[in-house]
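Every protein chain of the complex appears in place save one, which is left out.
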Amino acid sequence: MSIRDDPAAPRWRRWLLNRFVLVPGTLAIIAIVWNAWVFTHNHGKIAGRVVDASGRAVEGAEVKLWVFNFTTFVEQASTQSKSDGSFQFTSNPSHNIQLSAEKPGVGRSRIPVRLYFQSEDLTLKQPLQLTEAATEGK
Amino acid sequence: MDRRTVLKTGLAAAGTLAMPAYLRAQSNKKISVLTWNIADQEALFKEEFDEFKKANPSVEIEWLDKKGPDLPAFYQTQLVAGTAPDVIDIQGALWVEWAANGALLDLTPYFQNDPAFVKMFNPDYMSSFVYDKKNYLVPFYVAKTLLYYNKTMFKEAGLSGPPKTFDELLASAQAMGKGEKTGFLTLNFDWLYWPLMKMNGIELLTPDYKKPAFNTPAAAELLDRLAKSTAAGAINKIAWTGRWVEPNGAFASGTVGMLQAHSASYFFVKGQGRWINPETLGATQAPGDWSTPTNHGFGVSKSSGNPELAFALVKHMTSVKWATRLAQIRRVLTANIEADKAGLESVKADDPLAYAVLQTQLEHTDKMTGNWPLANDAQIKEAFWPEFQNAVLGRKDAKTALADAERAVTRVLRRS
Amino acid sequence: MTRRQRRWPIHLALIAVCFVMLVPFYWVLKTSISGENIFSYPPSIVPRDPQPFYYVDVWYAIPFARYFLNSVVVSILTIVANVVLNAMAGYSLTQTFPGKQIVLMLFLSCMMIPFQATIIPAYLITGKLGLLDSYLGLALPMFSTIICIFVFKASFDAVPRSLIDAARVDGLSEWRIIWKVMMPLAKSAVATNVILSFIWSWNNFMWPLIATRSQDMQTLPLGLARFISYQEDTTGALYAFCIMVLAPGILLFLLAQKEFVQGLTTGATKG
Partner (left out) sequence: MSVTAIDTADVRPRFTRRRSTRRAILIWSFLAPSLLIFLLYRILPLGWNLLLSFEAWSPLKPAVFIGFDNYQEMFWDDDVFWQALWNTLGIIASAPLGIAIALGLALLVNSDIRGRDVYRTLIFLSYPLMTVAVAIIWRWMFDERVGLINFVARSLHLADQPIPFLNSFTWALPCVIAANIWQMLGFYMIIILTGLQTIPGNLYEAAEIDGANSFRRFLRITLPLLRPSLFLCFVIGMLNSVTSFDLIYVMTNGGPGHATEILVTYIYKLAFNQTRFDYAAAITVVFFMLLLAVTWAANRLSGGNVGAVEHD
């Protein structure tokens, strides 16, 4: 502001360096950076691990990806966990999903996952822990 | 030709010159579809339209969606301007007025040409779209009221199960209404509260729809009882003052014993009430199996330039394939018998409660009330409801309120 | 006012009022970022587990960017037209000319016609102009606003007569008098025009509802209204939407408030 009022400053500086340019400019830059981030990180990859109640990796658990649609979560894809308990989805289109894992005899688990944008790539920090009495949360 | 017509013709002539592109395109094979607040199904509609366009090349489809309260304003402005959408999705009884005024195309000939198409639908839902012995709409998706009940509260009050008669309903409500808790709630928009009247044998109008029939001693007694129950806390006041969020929200909070509402309420209530599971929430028919529908149907505007094509699109959108998809994705019933079977099947395993709720929608479809084909339904509602409200909230004596309502309704009936 | 007054009661009163004015803002902001179910009682004062996911939901629930762009374009059209047309009309009203009283009365009575009652004819007229479903058609009814005309008039009235006469003697045309002499002295009126016309255009709900047809032309208030109707259960998202819709207006106001609040209040004393 003060620069704008300062008659000594060169004209271009007065026109460029005032709050009507700087504030929208900053916002635009933030938007561009954010979009660049989004475009490089939206492959729809969701990776994670499945473990049992005592924390050991579970192989062959059926892992399902549920995608929110209007009022309910709809099954989008399913896969089996590998020997180290890991699994990966590559086709997640949504930003509001749930992951469920189930293995007969070991138990099941279902967790909601929220993403910052659609198809955000994510590696789950917490493994899905299968328990016997897990209730289906929606 | 009077002055107005001259003026209008002149303006219309001038208008054709200055028509925007999308209007001029209408004279080609362009079909516009106006849906009622279902923008969330954009992906589904896109697929449907793509398939339709493949079968009918050179056809363009314009899809519009407006939310409930705004749709009438939008449609009527378009009517006046002569640019009404070809296909329109209408909820409730609004269509009757438009049909009576000649805005909608009589679909009876189309139905007669295609009995197989008609047979796909539940006849009771189908017949609720008849006015003056003519068919105007094809069911898109349907719903009717049912009674939800809070099993936990029923157990606490020592009640064995949902009420079978109106007396039981009031008694159960009274048993549960204590302190912060109340026994009964109903949605009240449109005629959704009318099952309460019907289960006591009260009719709104005489069978010929010419005169009010509700001003009887029985009705006065009923209103009196409702008012007393409301004052005593057996019936929650929100039943008579709330619109959609308030009653559903109150029931979802877990402090109300019963809710009379349509199937759509289930998803709202479930979204808000953490307590809800098959052990705690029950869904059943209201006493006497009476219910009020709030259906959606597709109609064709009479002003449509391509009525054949428009009807073909309606058929396409309500076909087994697409109705099934809609039923599965949106968890609704479509009145398309086969589609509903498939839809219910997919819900069954996933959400048994939703299955129970939707199941009620297919039972006792012959006992629907509050869906009279009245051309001035909105005006009659406006004349009747405030007085009813006065009576049950104890602001007016039941007899006076009914007499006032009768006068108001008579005036509406006389006007048309 | 006098300097003998004690200041702290004034501060106290003003802080109390500001508190009342700001509490709703805080409450909405809090709900839009807190994970708590807003249907719980009693509410907590500080947000628990703040998270931005409601904003993500809103962004994907409607074509937010498109609606935003539409709102911006319509608002810019409205602002430009308002500043130019209102300045011209405001200037005319500072002059004496026959029929002035009639024009004044006309303007005043125009303020009293509720817009909701004029929808159908307004729609027909816009249709005849071929402007339905276009940015221009959306903005046109608000191209000139009566209050803003009077704001300009008041501001121009404050410009010393001698200055104008001098300019006229110098041979400046009326047009140049407005732009070179009057406008620089009426900065606050311009700021007021910009802010008010922005507010009205940005917030307009009824007219876009009727005058737009395609999804691509919808504006933010329509998006908000649509959002209420079928997402009423995800209330956190609803308030996130409120914040996203209100933010641009508040931002613009805060940017221009110096010219607006100060200008409005000091500019009038110039005359």
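Labels for the chains are A, B and C, by order of writing; each one numbers its residues from 1.
We adopt the following convention: a contact is a pair of C-beta atoms (placed from the backbone, for glycine too) under 8 Å apart; a residue touches a chain by one contact, two chains touch by 3 or more.
Remember, it's a predicted structure, so these values are computed and weren't measured experimentally.
J.: Using the whole complex, pick out the displayed chains that touch the missing one.
T.: B, C
J.: Using the definition of touch stated at the top, determine which of B:102, B:161 or B:352 touches the missing chain.
T.: Of the listed residues, the one touching the omitted chain is B:102.
J.: May I ask you to list the residues on subunit C that touch the chain which is not drawn?
T.: 1-3, 5, 7, 10-11, 13-14, 17-18, 20-25, 27-28, 38-43, 85-86, 88-89, 91-99, 103-104, 106-122, 125, 140-141, 143-144, 146-147, 149-150, 153-154, 157, 174, 195, 198-199, 202-203, 205-206, 220-221, 224-225, 228, 235, 238-239, 242, 245-246, 249-250, 252-254, 257-258, 261-262, 264-266, 268-269
J.: Could you please point out the subunit B residues that touch the chain left off the display?
T.: 2, 4-5, 69, 72-73, 76, 79-80, 97-98, 101-103, 237-238, 240-243, 246, 249-250, 253, 376, 378-379, 382, 386, 389-390, 393, 395, 411
The rule is simple: only the chains that are shown with their structure count from here on.
J.: Where the CA atoms of subunit A average out and where those of subunit B average out, how many Å apart are those spots?
T.: 39
J.: Let me have the rounded angstrom distance from the C-alpha centre of subunit A over to the C-alpha centre of subunit C, please.
T.: Roughly 37 Å, centre to centre.
J.: Using the touch definition up top, name the residues of subunit C that touch subunit A in the complex.
T.: Of all residues in subunit C, those touching subunit A are 51-53, 56-57, 60, 251, 255, 258.
J.: Considering only the defined contacts, which subunit C positions touch subunit B in the complex?
T.: Residues 37, 39, 62, 119-120, 123-124, 127-134, 209-210, 213-215, 225-226, 229-230, 232-234.
J.: Hey, which residues of subunit B end up touching subunit C in the complex?
T.: The touching residues are 11, 14-15, 18-20, 22-23, 37, 39-40, 62-70, 73-74, 76-77, 80-81, 83, 244-245, 249, 252-253, 267-268, 271-272, 274.
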